[in-house]
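Before anything else, here's the structure in question.
The other protein chains are all here in position, but one chain of the complex has been omitted.
Should a chain be cited, it is by its letter among A, B and C, assigned in written order, with residues numbered from 1 in that chain.
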Amino acid sequence: MGIFAPFLPIQGSEHAERVDVLYDFIFYLDIFFFVLIVGGLIYIVLKYRDRGEEREVPQFSHHFALEVTWSVVPLILVIVIFFWGFNSYITSRVAPNDSMEVRVTAKKWQWEFEYPDGTRTLNELHVPIGRPVKLIMASVDVIHSFYLPTMREKMDVLPNRYTALTFTPKVEGEHQIYCTEYCGDGHSEMLAKLYVESEAAYKKWLETGGFDEKTPLNQIGAELYKKRACVTCHSIDGSRIQGPSFKGLYGKTEQIVGLGPVQVDDNYLRESIVNPNAKVVEGYPSGLMPTYKGLLKDREIDALIEYIKTLK
Amino acid sequence: MSEHRHHIMPVKGYLAVWAGLVVLTAVTVWVSYFNFGMLNVAVAIIVATIKAALVCLYFMHLKYDTLFNRVILLSTIVFVALFMGFTFIDINSRVKVEPSQFSDNSPLPLPAKFRGEEGKKEAGAVKN
Amino acid sequence: MSELAHKGHPEYLQHHFAEAAQQEDASKIGMWLFLATEVLLFSGLFLAFAVMRQYHYEAFREGHHHLNKTLGVVNTLVLICSSLTMALGVRAAQTSRKQQLINYLVATLLFAATFLVIKYFEYSHKIHEGLLPGRYFTGEMHEPAVPLFFGLYFLMTGLHGLHVVAGMIAIGWVLWRGIKGHFHSEYYTPVENVGLYWHLVDLIWIYLFPLLYLLP
Partner (left out) sequence: MAAKVDAISNVEMQVGEESYLTAKKGLKSWLFTLDHKRIGIMYLGSVMFAFLLGGLMALLVRLELLTPGKTIVGPKTYNQLFTLHGAIMVFLFIIPSIPASLGNFVLPLLLGAKDVAFPRLNLASYYIYVFGAIFCVYSIIAGAVDTGWTFYTPYSSTTDTSVISMTLGVFILGFSSIFTGLNFIATIHKLRAPGMTWSKMPLFCWGIYATSVIQVMATPVLGITLLLLVMERALGVGIFDPQLGGDPVLFQHFFWFYSHPAVYIMILPGMAIISEIIPVFSRKTIFGYRAIALSSVAIAIIGFLVWGHHMFTSGQSELATMIFSMLTFLVAIPSGIKVFNWVATMYKGRIVLRAPMLYALSFLFLFTIGGLTGIFLGAIAVDIHLHDTYFVVAHFHYVMMGGTAMAFFGGLHYWWPKMTGKMYSEKLAKIAWAITFIGFNMTFLTQFALGSQGMPRRYYNYLDQFQPLHAFSSVGSWFLGLGFLLMVLYLLASLRSGEKAQANPWGGATFEWTISSPPPEHNFHHQPVAKRGPYEYSVEVGR
């Protein structure tokens, strides 16, 4: 356990523990030098302040041994820190052979995950506990960066090649994922959640998509609205973000570019989710919304439509 | 002091340097018809550097100039070398991450015209 | 101000310098530092060229075949000759030969103009064939990165061409001062510095030429 826990997030993996030991080491080393320098400074200022008395000021200009000492001791310390830091870095970069590979696609402003069995999710990554995970990442637009603070891991996601990030989760529960490479207006909304689950729970999730058969559709829709990042662009209180608000959307007549007025019904909503740029509402940008084809199961699309219906 | 400062080269000297540059231009064009494989670039750069050295030393009088002006030129070369050297350390040692078993319909980040670039590049390297 | 500053100062000596040698040394240091910045400016383009050539070797080969080697050679020789006349011009100033200085500077200007005329023909040929940088490229290509090659080609030769134009303006300036008789064996720093600049323009071309026209 890190000795300086309040500053750092929980330790989600063994790598995180290793990093924290180094963090703590540097922290206490820094405290030592800070006290040495600033403490010395304050002592000197207090002791040798000019109080108007006549005093001979001794003029000395160098002290060889002292100068060598304060060059060599820090040098040795930083060499130690370098090797330490490099060692834990390079260990974390090597993915074990039995890693579960998940493909990550970053786009403005969401994370898409694709699992070995072809399941795809948006802004939520489910992994079984204790199994090494290797993320193979690419971006379709600008540079993003995948940041998992609890694993102390971060890697830029580039538009022209694959980068990888490896971690072995050991703490069950929710972990925050951030984008840390500035990518535009939605940068700070480009969040995702990592769910570390038991092997059994993970298997069940893969099969059901995480929703109970008994949950009412509109409730699932409300969940999906947040989880699948609809919330980034569509408000539910009538205010305008990037796209039209969902409030009172169902049954409303919208002006469609090139088509004229169209009434919003189940089919229109379904088409807008699967093929968003087919019918764009007048005054809103075209091409901004990515397709959700393959990202949402049929039942989930139904759930979203039901949810929108409830927003009067 | 003045003697040293105002070193005046004879006209013959300038003409000799000029002739040297013309001959080296001919050489660099001539060798470009041969294929030395990987060494192509090296040969071209070496010949160009000899030419550059001639220009610097004689036309630009660096041979007779102050130490500091020579230091400026040398450090320029050092900084250019650092800039290029460190960048190439990265470019040449990047580990490629293979996308392994993923389905084809997942969006590949490169546009269509650049797909299969890797294969072509390898072929090019062999020919080179 | 005190008279001290002006005591024994020749007119070309600025007030804050004590003697001519100090002024001359200072301006040559300044010039060499400026040349250093020019080299580093171009080094970025050379590095970009090297990296892109490594990424897209085939495309660069294809692009290179569109360039006219003969015109490249001719231009190289033109620049070498201009460097010679420039160097001789400096020598003329060193030896206080005014007419010779004027003649050599005019010759240098003519060579520079020749270089630009040849470059103009090369450019118009490329433009005609649609071999233009980046998104303006409309020519034929087999490799997708050919527009990138021409982007770099135009950037490198274009920036070099701008330096040729700047060099011509500088030469024109010292020519004008030469005609007015400002230079003699005791004071010719401007001629020398413009000469240094002109040789640098030549130097950059010495590297550009084989990389663009001759490789592989």
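Throughout what follows, contacts are C-beta pairs under 8 Å (C-beta built on N, C-alpha and C of every residue); 3 or more make two chains touch, one makes a residue touch a chain.
Everything numeric here is computed off the predicted structure, so don't read it as measured data.
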Of the chains you can see, which ones touch the chain that is left out?
-> A, B, C
Residue of B:Ala53, B:Leu74 or B:Ile89 in touch with the missing chain, whole complex considered = B:Ile89
Of the residues listed, A:Glu124, A:Glu181, A:Glu197 or A:Glu254, which one is in contact with the missing chain?
-> A:Glu181
Since one chain has been left out of the picture, which residues of subunit A touch it in the full complex?
-> 6-9, 18-19, 22-23, 26-27, 29-30, 33-34, 37-38, 40-41, 44-45, 48-50, 55, 57-63, 66-67, 70-71, 74-75, 78-79, 81-82, 84-90, 92-93, 141-143, 145, 147, 149-150, 152-156, 158-161, 163, 176, 178-189
For the chain that got dropped from the picture, name the residues of subunit B it touches.
-> 68, 75-76, 79, 82-83, 86-87, 89-95, 109-111, 114, 117
Hidden partner chain, residues of subunit C it touches = 1-2, 4-5, 14-18, 22, 25-27, 29-30, 33-34, 36-45, 47-48, 51-52, 55-56, 59, 133-136, 144-145, 147-148, 151-152, 155, 159
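FYI, only the chains that are shown with their structure count from here on.
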Taking each chain's centre as its mean C-alpha position, how far apart are subunit A and subunit B in Å?
-> 42
Using the average of all C-alpha atoms in each chain as its centre, how far is it in Å between subunit B and subunit C?
-> 18
Per the touch rule, the subunit C residues reaching subunit B in their complex are 21, 24-25, 28-29, 32-33, 35-36, 39-40, 43-44, 46-47, 50-51, 54-58, 61, 69, 73, 76-77, 80-81, 83-84, 86-88, 91, 94-95, 143-144, 185, 192, 195-196, 199, 202-203, 206-207, 209-211, 214-216
Report the residues of subunit B in contact with subunit C in the complex, numbered from low to high.
-> 1-2, 5-6, 8-9, 11, 14-15, 17-18, 21-22, 25, 28-29, 32, 35, 40-41, 44-45, 47-48, 51-52, 55-56, 58-61, 65-66, 68-69, 72-73, 75-77, 79-80, 83-84, 87-88, 91, 113-114, 120-121, 123-125, 128
